[in-house]
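A single protein chain has been removed from this complex, and every other one stays in its place.
Chain naming follows the written order as A, B, C and D, and within any one chain the residues start at number 1.
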Amino acid sequence: MKQLQESRGAVVEFSGVCKSFGDVEVLGNFTLSVGAGEFLTLLGPSGSGKTTALNMLAGFLNPSAGEISIAGVPVTATPIEKRNIGMVFQSYSLFPHMNVEQNVGFPLKMRGADSQVTQERVAAALDLVGLGGFLERMPNQLSGGQRQRVAFARAIVFEPKVLLMDEPLGALDLKLRERMQLEIKHYQQQIGCTVIYVTHDQGEALTLSDRIAIMDQGQIVQIGHPQQIYDHPKSRFAAEFIGETNLLTLTNPLEKSAGGWVIDGLDTIYPRPPESGRRHALLSVRPEKIVRLPEHAALGNGHVSFDATVTEVVFFGDVHRYTIKCNGQQDLVFKEFRSGNTPVLRSGQTLRLSFLTDDAALLPETIVSKDKAL
Amino acid sequence: MKQLQESRGAVVEFSGVCKSFGDVEVLGNFTLSVGAGEFLTLLGPSGSGKTTALNMLAGFLNPSAGEISIAGVPVTATPIEKRNIGMVFQSYSLFPHMNVEQNVGFPLKMRGADSQVTQERVAAALDLVGLGGFLERMPNQLSGGQRQRVAFARAIVFEPKVLLMDEPLGALDLKLRERMQLEIKHYQQQIGCTVIYVTHDQGEALTLSDRIAIMDQGQIVQIGHPQQIYDHPKSRFAAEFIGETNLLTLTNPLEKSAGGWVIDGLDTIYPRPPESGRRHALLSVRPEKIVRLPEHAALGNGHVSFDATVTEVVFFGDVHRYTIKCNGQQDLVFKEFRSGNTPVLRSGQTLRLSFLTDDAALLPETIVSKDKAL
Amino acid sequence: ADPIRVAGYGGVTWDLITKNFLTPLGERTGLEVKLETDPSVAKLKAMVASGRCDFDVIELSGSEFLIATRDGLLQEIDYSVADPDNVMPDFAKQKTGFLFVTFSEILVYRADHFPNGGPQNMADLWNVEAFPGPRTLHDTPVANLEFALLADGVAKENIYNVLGTDEGVDRAFAKLDEIKPHVVKFWSAGAEPIQLIAEGEAYMGVAWNGRIKVMQDEGVDAVMVWQDSNTDSSYYGIPVGCDNKNAAETYLSAWANPEWVANWANDIPYPGFVAGLMENLDPQVAANMPTNPDNAAKSFLTDWAFWGQNRENLEERWIEWLLE
Amino acid sequence: MSRILLSIYFAFVALYLLTPLLIVIPISFVDSRFLQFPPESLSLRWYRNYFEDSDFLDATILSFIIGVPASLIATTLGTLAALGLTRTRFFGKGIVYALMISPIVVPAIIVALALFLLFAQLDLIGSNFGLILAHSILAMPFSVLIVSATLEHFDTTLERAARIHGAGPIRTFWYVTFPAIRPAVFASAIFSFFISFDELIVALFVMSGQQTLPVRIWQDLRFEIDPTVAAVASILIALTTIGIGLGTLLQTRATQRLKQK
Partner (left out) sequence: MCTSPGHPDIKSVCIVERSSVLGERQNFLKGNLRIRGHALLAFVKRLTADQSFVLLVPAVVLLLIFFAYPLIQLMKMSVFDPNFTTAHFEKFFSRPVYPRVLFNTVKLTAIVTLLCFIIGYPAAYFLATVRSRIRPFLIFLILLPLWVSILVRSYSWMAVLGREGLINSLLIALGVTTEPIPMLYTTGAVYVAMVQIMLPIMILTSYSVMVEIDNGLIKAARVLGASPFRAFLFVYFPLSLSGARNGSIIIFILSMGFFITPALVGGRKDLMIGNLIVFQIEELLNWGFASAIGLILLVSTVLIVLMLRFILDAATPGAPKRRSKEPV
């Protein structure tokens, strides 16, 4: 276990992989390398090719071009079953003619484990997912979430070195999901296996992953540690895809004296020297970074502050999400925890807000397009 | 439309419905009434009977006992197709041999709409879900999320009065999910239909719903407006199931002079008069209600404050989630937005925290059991 | 009047019956006849049992005629209508059945396999040393037991006496044991042995005489041997419950017309016993008739009285023997 | 690799299944009165014979007149029954199931006799309708067995989806269930047709006056069998081949045209 953790060589490697279905290119020049014991999450919009990438790694699809290797060995010629990969399918794919016990025991049986061992390991795996008493049930007698958990148990029961999970918790409620996340993480650390995880739940991605790869239209647009991606998105797509964000258009005043970029519609300055040669830039400010300015507070240097009017209040459980208008123009969003300590704002109320210069990220894109549709 | 919104009579009504599969009782005395134009969400752990309830309303299952009525009319004898219900299935259930256009057009075809109208409406529904160009695709050529969107389009294309959705956004990424949530809400308000929604995403439930019904083991344990449920959970189950919470055990000191309940392990008092005759009680405090106490801050009356040591810091995108120990005993959790304004705490750091008396909820349960396993 | 319906075996015989009997009969009497297929006794019995009449005349084999009579399924025939000229011999005029054709199960061999002369009687058929080669026999004890006894040297007048005793039956089966391994096929449908002989599956065997001629015409070098042949007859009966009896008997009378029967026998060698038939035939054709006195002298008639008594038992034994 | 082996294997199986055709078609062209193979000299006389002999022609037509409706009835009722059997649980289902498949368990000769006695009472002897009924009954078990095998795997939530979106049970069946079980229904329709088309014994009993093709061939078999039967088979094979070929051609044309649009 230890060894694996230490020798962080690439266990899974995609190099320049392309995949087309007929005329449609689904993956284009997909390159990714995942280290031993690493937990990597593929995050991307629906249809961006996440499942396709996993399917190629598992061997269900052949790349149209490029190469995939596992533990340094190209696997194009390796039969699916020799790849020793655990996999949880998006659509569960439980064997309808086997009960839960037989489903989970299947990979062990295929590996010739004796029945004693099989029984114990199946029981352990099912306990792990909280389905200890369901041995005899048939898949069609299980709820969606129960099926997903059985599928997970089946994928890990033989302790594979590489575990692929395609939205393994998609059908679970938050509580169970959180518990399963813990179990997955725990399991992964214990076994030291490499996990490639597909999810559309950012919270999940952010907590579980060692690295996140953000996919768009069959390509990885950014890859890195969760915090890095969250705080330093490299593109508008990445900024918008992970977490919520406000996009502000910056204009270069072209005069040194201004002291930085002009924030359009906010009547204020973003105090960073504009890059010469760029007329416009885009600034991403996360809603939680925007805070109310205590009245008459003395503002330090690294701050941007502005006036705003509340236009909408949405209740989100632990937070209130406020939509605000600045100068009657741009809509921005900021969030506050709901607590007796911070009185709720009303629609129409005006107030002064601020964010830290360092809390905002400058993006390469130039103009925020008006329609925000995906 | 207007009329429907106004006459908020019960459109859907379950009274005392029970359902057993063999010996297993899955729903027991399930009673629920949903008003016209209301958006009601069923929220509950996996296997709690949400799908089963929807299936009975749709007519796929017959109640073992009790009655279900739609618009005041008992529907036991109403054939499924006459119930005029739109439904999005947990497993999509697209017709595999029909392309997207035929799938979405199906309900209209069944209602004898002419082909011109059908074409327009199908196109409109598909545009709504962002799949305008996918008319000719077969379901097996779609990604999971695309399938789910097609299923949604199919369910609404005939503008049903009652719309059932079983985790309709389960397979979507957050962005799309948010857009779809907006569309759903928008659509519902425009059409004024009654929606019964099943989700395991609390955020979704809290934002979309007029009311939320929390289910546990086949029964509704609490029903109410989202904020009410969040702020005033009636039971430990409800408190824990929606959002995250800290449970504190209160002990009745049995002396008036103490000024309230004693909070076990926190060395402090919860300043509410204990109910006589109760030795213990449970207090639910949401993580976001706990705030750092500004140094030397003057505390008003309605506050509980205590010392704590940080033991774990988890990055959650917009928030930091801190696990803290008080008196070396109980683990508590509190959350803060990540922002340059609030410096990150380190593991081992000690600090003083507080929450408002009104921000905590007293639960009927007596003792917090040690194992938190679901 | 409605046409009367005659249930017959059909096939080629239909066309010939129409040509040789129905057309002149229609001209003479105006009688209309419709031919139907499958004259099964079972159907006859079911028909009588349910009080219907689906055909007015039925063609029955010897055994069927016996059994139909036993079960009372046939009406008595008025021979003043069926044989107005009284040209039929008495044994052809049974109370409930009109004997209309006669055919033989006869020894046949492929001459090309026996350049030095083929088998000339049943004993030769049994003689696998002198006449090697695959054989074919009919899948029934009827006639086969008789053949076996003939091969074993029993005189044809004595066959049924011998068969009447248990020892005689044992003797027949014992004799059959001898050629059992050399019988490539026990046939059940009449077209089979012809196909077998023509295709070379069997070098010799027994077959119905009517089809052998056709085979010879097609150039197959097959030879018929009348010695030890078995002659059997078909009967026409009138089912109980049919009230078209008079017309039916009129139809039967056609078979009592020597001239018409001669035309028929020219086409297919299944003659009857109508008086004057042989005189009306080309001598060469007559030579191949079962009822030709020369041939008749060499053959024996099936004793249906005997078989009526013993058929069920002997059939069971026959099957047992086959399975051994 | 194993795919190639499998295709070779399939080719052998197909060859085996087609062997009778490879024999029968040449036989139909012989110039002999026997089923001669290999043919020594060729002629079309048996085809001529077929078209001139109204018996044979009528028998062929009658076989279709009986077979097509019998197949339709058997497939329709059988499919419905299969649906009913797989979708409900009730007391005595086992008995109903046994009843459904018993027509092929009971030897045809017994069915034939029993039906004759019944048809005699109902005056159905010799009527096409009677034989159609009889053949439907003989073919129905096929539909029940074949269709219910596929139904066992069918995902019923698809039917639910159809129902809730406004299709009644019938349209649900037609638009959703049927397409899924179409291969099975098709198979059972084909088999039902051929069950009837090749059925001899019941036809012998309950028909009178008319002959179906097997009855006609059976007649021949009693005395003489000539190559007309081979000609009949060859004509039927040729007709289906042309028919199916034409159908496929038209279909591909139609889809091509659709695609161009």
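As a convention for this text, a contact is a pair of C-beta atoms (placed from the backbone, for glycine too) under 8 Å apart; a residue touches a chain by one contact, two chains touch by 3 or more.
Because the structure is predicted, anything quoted here is derived from the model rather than measured.
Student: Kindly note down the residues of subunit D that lie in touch with the hidden chain.
Tutor: 2, 6-7, 9-10, 13-14, 16-21, 23-24, 27, 35, 37, 77-78, 80-81, 83-90, 96, 98-111, 113-115, 117-118, 133-134, 136-137, 140-142, 144-146, 148-150, 152-154, 156, 159-160, 163, 169, 172, 180-181, 183-184, 187, 190-191, 194, 197-198, 200-201, 213-214, 217-218, 221, 225, 229-230, 232-233, 236-237, 240-241, 244, 248
Student: To test your reading of the contact rule: which positions on subunit A touch the chain that is missing from view?
Tutor: Residues touching the hidden chain, for subunit A, are 58-60, 79-81, 83-87, 89, 91, 93-99, 102, 106-107, 109-111, 138, 140-141, 154-155, 158.
Student: Considering the entire assembly, which residues of subunit C contact the chain that has been omitted?
Tutor: With respect to the unshown chain, the touching residues of subunit C are 40-42, 45, 63-64, 67, 71, 134, 139, 180, 183-186, 188-189, 192, 195, 199-201, 311-312, 315-316, 319-320, 322-323.
Note that in this section only the chains that are shown with their structure count from here on.
Student: Report the inter-centroid distance (CA atoms only) between subunit A and subunit C in whole Å.
Tutor: About 93 Å, centre to centre.
Student: Roughly how far is subunit A from subunit D, going centre to centre by Cα mean, in whole Å?
Tutor: 58
Student: What are the residues of subunit C that contact at least two other chains?
Tutor: none
Student: Counting only residues that touch at least two other chains, what does the list for subunit B look like?
Tutor: In subunit B, 91 touch at least two other chains.
Student: Testing understanding: with touching defined as stated, what is the shape of the graph linking the protein chains, line, ring, star, complete or other?
Tutor: Per interface graph, the chains form a line.
Student: Could you please write down every pair of chains that are in touch?
Tutor: A-B, B-D, C-D
Student: Inside the complex, what are the residues of subunit B that reach subunit A?
Tutor: Subunit B reaches subunit A through residues 21, 43-47, 51, 90-91, 130, 141-146, 149, 167, 170-177, 179, 200-203, 206-207, 226-227, 230, 240-244, 286-289, 291, 302, 314-319, 335, 337-341, 355-356, 358-359, 373-374.
Student: Quick one: which bits of subunit D touch subunit B in the complex? Just the residue numbers, please.
Tutor: 155, 157-158, 160-169, 171-172, 175-176, 179-180
Student: Going by the contact rule at the top, pick out the subunit D residues touching subunit C in the complex.
Tutor: 32-36, 55, 113, 116-117, 120-121, 125-126, 204-205, 207-209, 211, 215, 219-225
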